[in-house]
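Apart from one protein chain that is not included, each protein chain of the complex appears where it belongs.
Let's turn to subunit A:
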Amino acid sequence: MAVCIAVIAKENYPLYIRNVPTQNELKFHYTVHTSLDVVEEKISAVGKSLADQRELYLGLLYPTEDYKVYGYVTNSKVKFVIVVDSSNTSLRDNEIRSMFRKLHNSFTDVMCNPFHNPGDQIQSKAFDGIVSGMMMQTG
């Protein structure tokens, strides 16, 4: 489904990045990093209209030639970014949304771990499993 899933801390450093074609890691890093600009833009836009605070899903951040980048921001300003192959047309907005929700839940579990130091890289098998599940389905 997704080709790259990233969790980025409030201070915009990566907490977690996984991508499926592992050989092109650098490219995904650049893509995700660049998408943060759009995320910030969207957050600041949301800030103006307070009514819409509840919506954490940011939608499609920007399309590139090969990929579509989706964003999601938690209330604590932790960002989730999912990169999806452009050729994958079967994915609809709702499914992306549910992926983010799942990711968010798992992330919350990670944060609830009393041994996790907030701000550290995420090293959780459960989280890994969830992420792998989201990436696996493309086969």
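Please note the rule applied: a residue touches a chain if its C-beta (ideal position, glycine included) is under 8 Å from a C-beta of that chain, and two chains touch if they have at least 3 such contacts; residues count from 1.
By our rule, contacts and distances are computed from a predicted model.
Missing chain, UniProt protein name, picked from "U3 small nucleolar RNA-associated protein 15 homolog", "Lipoyl amidotransferase LIPT1, mitochondrial", "Trafficking protein particle complex subunit 8" or "Malate dehydrogenase": "Trafficking protein particle complex subunit 8".
Interface note: of A:E40, A:D85 or A:D128, the residue touching the hidden chain in the full complex is A:E40.
Of the residues in subunit A, those that touch the hidden partner chain are 9, 11-14, 25-26, 29-30, 33-38, 40-41, 44.
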